[in-house]
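Yeah, one chain of the complex is gone here, protein chain that is, but the others are all in their spots.
Letters A and B mark the chains as written, and numbering starts fresh at 1 in each.
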Amino acid sequence: MTEPIPSAAETSPAAPVLTLEDVHVRYGGSHILQDVSFDVPATGVTALLGRNGVGKTTTLRSIIGLAPRSGRILLEGNEIQDRTTARIVRGGIGYVPEDREVFGGLTVDENLRLVDPDRGVDAPVVARLFPDLVSRRGQRAGTLSGGEQQMVALARVLLRDNVLLLVDEPTKGLAPKLVTEVADVLAEVARSTPILLVEQNLPLVRRIADRVVVLDAGAVVHRGAAADLVADADLTRELLGVSMRREGAA
Amino acid sequence: MTSPTDHLTHTHPSSVTPGGKEESTMTPVASGEARPGWRRLLRVLPAVVVLAVLAYLPYLPVEVPGVLPGRVNGPGSMQLLATCLVIGGIALSYDVLFGRTGLLSFGHALFVAAGSYLLTISLSTWSLPLSLAVLVALALSTVLALVVGAIALRVGGIAFAMVTLAFAQAASIIVMRNPGGVTGGEEGRPLDRVAVPDLLVGVANAPYRYWLALGFVVVAWVAVTLLVRSRAGHAMAAVRENEQRASVLGFGTYRVKLLAIVVGSFLGALGGVVHALVLGGSNPHLTTSEFTLSLLVMVVLGGAGSRWGALVGGVLYTYADARLVEVSNAPFLQDLPVVVRQVLSQPLFILGVFFVVVVYFAPSGLTGLGGRLIRRSGSR
Partner (left out) sequence: MSDLVLLLVTGLGLGALYFIAASGLSLIYGLMGVLNFAHGVFMTAGAYASWLTMGALPVEWPVAVRLVVGVLVAVAVGAVVGLVVEVVLIRPLYRHHIQQVLVTVGLSLAGVAAAQGIWGADPRPVEKPGWMSGTTVVLGARLPNDRFVYVLVAVALFAGLLALLHLTRLGLVIRAGVENRTMVEALGINVHRTFTIVFALGGAAAGLAGVLYSQYAGSVSPAQGSSLLIFAFIVVVIGGTGSLAGTAVAAVVVGLVQQLANYYAASGVGDLSVVLLLALVLLLRPTSLKGATA
């Protein structure tokens, strides 16, 4: 198992960590992703936005190999579209799915030991970012609150050395205080590892994302700096169907 | 809870949801009236020709060495062909569940056996006249299907398969136990010859039993055709393709599935009645899990979700099961080791292996394969 460690010498700042070229996803009769192409730069947070059902989750799942796809997907210049999910993940992509999907019958420690058999909850990164989990090591993950489950889902991914994280709606259904906590963790992680983030919460996008990719009906319709989109209320409404101000008030 | 995109991982696009491949025959015919009359005629022509040829067979005094025992219209051949047709029709009834609605039931034999045994019991034990006995057999079997279906449908997918299997097994146990002497246990229950018309009894009347079997196939064929084109048929197809989406579209999926079980079981019970008349009694083999599994094998072999597929699968399977024994005596096999010949002498071994091969390499069944070959050669 090779664990690619990105170094400044190998990866020039301009080179994207992930590239999607003409990615299509067809399921049954429906064509869910149609010719999706975009780059994820090797630093900071790239937010993947769009209305409900435009294919954001499917895009993440196609990258990780959980959705049947065609087209080219490059991780640090290497084609990964023919690899199995487990190999893609071991190759350095961490995936935090929508709805957390922690193993409810397993303890917090066991959830983490799946990824890091030797250290589990004792890994330094857990103590640094998720101190609450250490005290709950023996508790079944299914009995944790939504916010704590999200922490488990993030922690178990961070136990690996990743070159990219895919994070799908990490604040969905969380109380405002927890949203802030999750955002803090993501911002901290993004200082060392690039993140491709699917998120509905625009204030949070404004806070931590550097750039945005907007999908509509299974295709990319906008690419640009996060600040530009957020500053343009008309564009936001046109692309996302929401008013920034109303979201901001929520 | 499953996430809305979960289906992406569970069902590969190329996966064979049962019957999902027969798009051409399945796409609901855009109302027959709009179609010019001659084209409609062209569509039913193959079926009519096949029917005419089959109906004429009892007048054909030729021998087909190696294929049929004796003359085509001899009693041996007639009985074999009649059995093939009955089982073909029963396979057609099973396809209503498996191919049309996507229900992996392992309990269909229960209803076939119910039709068969209730007929013989009505005639012999309850001394009913034939017409009434048929009605009683069909009515009771349908009620049975309603009850068993209502319970089994409380679970879905593969657990449904296990539960239906368990119910069928219970029936098998009852039949073997021979309660009150009505089922005849392992011996089965012979048909009361006095109670049925003379035309259906005796070696010389094999052609009439053959025509009866052919009539059953026609009834089942027409019933399935009408069902598939009806609103209920469209709902079944919707459930098969994507149960979640169907329920979102407002189909009561539980009712649709129950309807499929009841209709399929009614036709299966009718098949059981005809089976008893054609073979002169009820055989406990009809109740075994092996028979249920063989129905599944027939439908998949022929091509699930297609009338021709189920029918051809049922007929070929029954024919092969009856005739493959000859294979082990074939001269070219005599040089093989004894063990290999012993294994090859078992029709079910050959059919089982062939079935696995078909699942791998021709997932749309033999008729699907044939259709593809015809289309390919036609496009050249």
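Quick notes on this structure:
By definition in this document, a contact is a pair of C-beta atoms (placed from the backbone, for glycine too) under 8 Å apart; a residue touches a chain by one contact, two chains touch by 3 or more.
Just so it is clear, the structure is predicted and the values come from calculations on it, not from any experiment.
The absent chain, not drawn in this view, touches the displayed chains A, B throughout the complex. Within the complete assembly, A:T85 is the residue of A:T85, A:Q139 or A:Q200 that touches the hidden chain. Checked against the full complex, the candidates B:A159, B:V203 or B:L336 give a single residue touching the omitted chain, namely B:A159.
If you put the hidden chain back, the residue from B:S294, B:T318 or B:T367 that touches it is B:S294.
Set against the missing chain, the residues B:A55, B:L130, B:L146 or B:I174 yield one that touches it, B:I174. Across the entire complex, the residue among B:L57, B:L104 or B:L369 in touch with the chain not shown is B:L104.
The chain not shown here touches chain A at positions 64, 66, 84-86, 89-90, 95, 97, 101, 103-106, 110-111, 113-115, 117, 156-157, 160. Residues of chain B in contact with the chain left out of this view: 2, 6, 9-12, 15-18, 104, 151-152, 154-159, 161-163, 165-167, 169-170, 173-174, 177, 289-290, 293-294, 296-297, 300, 339, 342-349, 351-353, 355-356, 359-360, 363.
Assume only the chains that are shown with their structure count from here on.
In terms of their C-alpha centroids, the spacing between chain A and chain B amounts to 50 Å.
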